[in-house]
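Dropping a structure here in structure tokens format, bear with me for questions.
Subset of chains shown; positions unchanged.
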Amino acid sequence: MSTEPTLLLALDLTGTFAFALNGALTALRLARLDVVGVLTLGIVTAMGGGILRDLMIGAVPPATFADWRFLAVAAAGATIAFLLGHRLDPLARSITVLDAAGLSLFAVTGASKALQYGLGPVQAVILGAVTAVGGGTLRDVMIQRIPTVMRAELYAIPALAGAAVTVVAVETDVYGLATAVVAAVACFAIRMTGVRLGLDAPRPR
Amino acid sequence: MSTEPTLLLALDLTGTFAFALNGALTALRLARLDVVGVLTLGIVTAMGGGILRDLMIGAVPPATFADWRFLAVAAAGATIAFLLGHRLDPLARSITVLDAAGLSLFAVTGASKALQYGLGPVQAVILGAVTAVGGGTLRDVMIQRIPTVMRAELYAIPALAGAAVTVVAVETDVYGLATAVVAAVACFAIRMTGVRLGLDAPRPR
């Protein structure tokens, strides 16, 4: 059992790194920014969702912000994006996979933390998705783009699915490493299927 | 007396529904969004103002977010907007009236809650207005539009007026159902007069 927290921490840090790298690269591609902008937007992408969740549940200062390891990993991801920029283009596919892994992890841990703080199941599903997609949404708003999550691709829907599986597992008392993995894999599979097939969420007529 | 809370709840839910419907319709009209975007923006319009107020006064998790009935009503309003879209155009006038009712209610209940949490009278007036206009402001920022409330129409001013009447009533110990209605009617009357006459707030020269 004692390896679980270490494993979870390692996964969380990996997700944070992937979000910061991908978030900073997206910001770089879409807006003329300086080093302050690229680092800020990488960190915001990586930590913004968890911060929004923690503000909503009253867990302040937000956990990942208070832990220097998350800040360091997020800053490292954003710095690599700043220094290498387009030279990372050949890694685009791997970065998308890493980003989907981050999405999955954040949806699961976000929903589980919301339940721990006493929120109801529906609220926990929403906050799981907010944890996963909130950072990218903040980044998009800051670079004057209507958030992708609100207009294309399957991004919030897999996060909601992963969070929902998590909430069901907790409410039925079967939550543990195994069910958390199931929830994360559900999110990851939907996300990567959407990427592979170019699926979008339904649009109004 | 025991019917007052029920009445207030019914009014609050009606305002939430109106804001979600109107907010989602506005978002639909102005931006290409998918189902995630329309639902998110409807819910943000309906609940964002109250959430901002609750974060500012430390009432977390925010009351309407923690109560599934508000979430359900907001999601219902946004879903109707998503499904029916332009077919609701003939109801535009009624929706504007409902929206003005929501504005009035939120200004009054927002100011009153801020006072309950110990804020000063000026702060309570501001937070009453934030409760009423904050959700629409967040929506506008998320769809890349300079918030209407900051550039046209009379929208914040009636909310400030309704909140101010509320604060005066509380501070002079005459706050109750009757004075709350007076405050809400003041806001509603200014708002609807502005809509009818096409009034705008003063602009700089």
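Order of writing sets the labels: A and B. Residues in every chain begin at 1.
Methods note: contacts are C-beta pairs under 8 Å (C-beta built on N, C-alpha and C of every residue); 3 or more make two chains touch, one makes a residue touch a chain.
Owing to the predicted nature of the structure, the values given are computational and were not obtained by experimental measurement.
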Overall number of sequence copies in the complex as this file defines it, 2 displayed: 3
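Just so it is clear, only the chains that are shown with their structure count from here on.
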For chain A paired with chain B, centre-to-centre distance based on mean C-alpha positions, whole Å: 30
Residues on chain A engaged by chain B in the complex (per definition of touch): 55-58, 117, 119-120, 122-123, 126, 137, 141, 144-147, 149-152, 155-157, 200-205
Chain A-facing residues of chain B, complex: 28, 31-38, 40-41, 51, 55, 58, 60-62, 65-66, 68, 71, 82-83, 85, 141-144
